[in-house]
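Would you mind keeping the following structure in view while I ask a few things?
All protein chains but one are shown at their positions in the complex.
Read from first to last, the chains carry the letters A and B; within each, the first residue is number 1.
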Amino acid sequence: MIESEKLADAPVERTASDGDGRVVLSARDVVVRYGGVVAVDGVSFDVKAGEAVGLIGPNGAGKSTMLASLGGQAKAAGGSILLDGRDVTKLSAYRRARLGLLRTFQSTSEFGDMTTFENLVTAGNGFKGASLTSVVFHRKENSRSDREIAGRAWEMLERFDMTHVANAYAKELSGGQRRLVEIMRCLMTSPKLLLLDEPMVGVAPHLVEKLVGDLCAIRDEGISIIIVEHALEVVRALSNRVVVMSFGKKIADAPYDEIVNNREVQDAYLG
Amino acid sequence: MFDTLISAVAFGVVLASVVAIGSMGFTIQFGLTNMLNLSYGGVMTAAAFVAYILVSHHVSAWLGLVVGGLFGAVMTLAMGVYVFRPYARRGAKLFELMMVTLGLGLVIDYGLQALSRNNIYQFTVLQSAPIHLGPVVITPTQVILAAIGLAVFIGLELLLRLSRVGKALRATAAEPSLARSCGIRTGRVVTVTWLLSGFLCGLAGVVYAIDSQSIGYSSGQTFLPLVIAAALLGGAGSPSGAVLAALAMGIVTQLVSALGQPAYSQVAGFAVLVIVLLARPGAVGGGHNAEAQVTV
Partner (left out) sequence: MGAWEFYITTLLVYFAIDVLSAYSLNLQFGFGGIINLSYIIFQAIGAYVAASVSLGPDTGANAFQTYLFGASLPFPLPLILATLAGAVLALVIGSFGLRRMRKDYQAAVLLIVSLIAWQVVSSDTHLFNGSNGVTGVGRPLGTTLPLSSLGYQWIYVVWTLVICAVVYLLVRWLSVSPWGRALRAMRDQEDAAISLGINVTALRLQVFVIGGAIAGLSGGLLVEYIGAWSPGAWGYAETFVILTAMFVGGNRNYKGVVLGTLLVPILFLELPRFLPPFGYPGLIDSLEWVVIGLMWMASLLIRPQGIIPEKRNLVYAGNFDGVLRGRSMSKLSLRRTQKAEAK
């Protein structure tokens, strides 16, 4: 089960200490309940600047719920979440996004009836340009920054080799392209931290490697990543630190190679 | 003053038994399909008209009641199979299906308006002296209607708890995909649900018309918010919850009409539904991954 395949031989090019060691996000004893179910039960971990952390665990372990509590989609019933040292536990999801905490979802969430390009521009406009008051009262400045944003969106498409689908409706794209749109959309907002929930689901196998390479590049730009992923070779290629969850609890937080040989982790996966 | 309150409560109980029949039908339908069926009121009216025609041709009111119920059952099944299912097959979600039921409700209501020449007909089945119970003056018809409500409730509870169909229905409502993989034929369960809820819907329509002694094309539609409110308040799929909620709502609306303006009793009913819809815990969310499922 815990066997890296295709990417096992890929050179391991990153280390956790790449960043300056500053903690970007820290979760402390986070608890999330759905009615009677305790989906996340006192989980704590830190993420440093420029660090990628894998979050793994069997189905129903609470990984998505953990991301939701970090992103603000699920309310934490206990514990706290600090972003850049600031307590964001009580902040709503959109405010956390404005502070640079961006996420993708387990099922793709592109804006289907907008073109790929519009998806990016929408994200780039962010909250400042998109507010009604700024649209109504500062038209001139806006149109200049609109142009800048559009330019950036186009560069983003070029960087990820997606210019040929710029005008396609996002719902018409392939699974992998939609994942990429989501990630590009996050990048348009210049995030500090990306939370990715199973970004490889629905991506054609031969494109996984490319997408992993893209994510590595993003990480190397200093953007921290928390990635939930069942494909462990992806986790391995991206991060050498892995947090393992099972039944809502954190059962391990260690480098990849140690996790593989950890009895408790093996038991959790084998059930 | 005290007397007014007592008799308002008594009338509330009568109204509640009428609402309860409709809510029980609505709640099992809603519990299974998860679809907010706004054409339910139209079916109620249609069934009531069928009963009215029978009764005005000197058929017994009891027979009218049963035939009205059967008509509601058939009509609901037909709607489920020939209208809602095709839409669901084309990928209509809860919201689109609600819109469809809204359009269908319009078709039924105004179809009935055309057929009934937009008149309100008097529908009196039993002329007899009212009974005096202390301060409460109540007609024998109202007593019978309350008894019918109780009987329907007991019958439905027994059916759901004891029969295989009832168990399959509850299992499917709780977890459609699980029920399917456990070998429950969900298609058949859905059919039974349409029939059963349609029967209760028709019955409710007839009972409501008898209780209000009149029938017009919009009878069911004006009554529908009370029915839906009781069903949602009681919890989807729970007949006993629906009955309790109907009692609460019947009494509240009658108190409002006794103490304030009669016109506001209906407003009170509507307002309760708005509050229920806004406050229902399950209602919030429905977000990205939690897109609720439809079974039709």
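In this text, contacts are C-beta pairs under 8 Å (C-beta built on N, C-alpha and C of every residue); 3 or more make two chains touch, one makes a residue touch a chain.
Just so we're clear, the structure is a prediction, and the values are computed from it rather than from any experiment.
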Contacts of the hidden chain among displayed chains: A, B
Which of B:Val9, B:Val66, B:Met99 or B:Ala248 contacts the chain that the document leaves out: B:Met99
Selected residue (touches chain absent from view) among A:Val30, A:Leu102, A:Cys216 or A:Ala237: A:Leu102
Sites on subunit A contacted by the missing partner chain, in the whole complex: 71, 73, 93-95, 97-98, 102-103, 105, 109-115, 117-118, 121-123, 125-127, 129-132, 134-135, 142-143, 146-147, 150-151, 154, 163, 166-167, 169, 182, 185-186, 189
Subunit B, residues in touch with the chain not shown (by the definition above): 35-36, 38, 83, 86-87, 90, 92, 94-100, 102-107, 109-111, 113-114, 117-118, 225, 228, 261, 263-264, 266-267, 270-271, 273-274, 277-278, 280, 283-288, 292
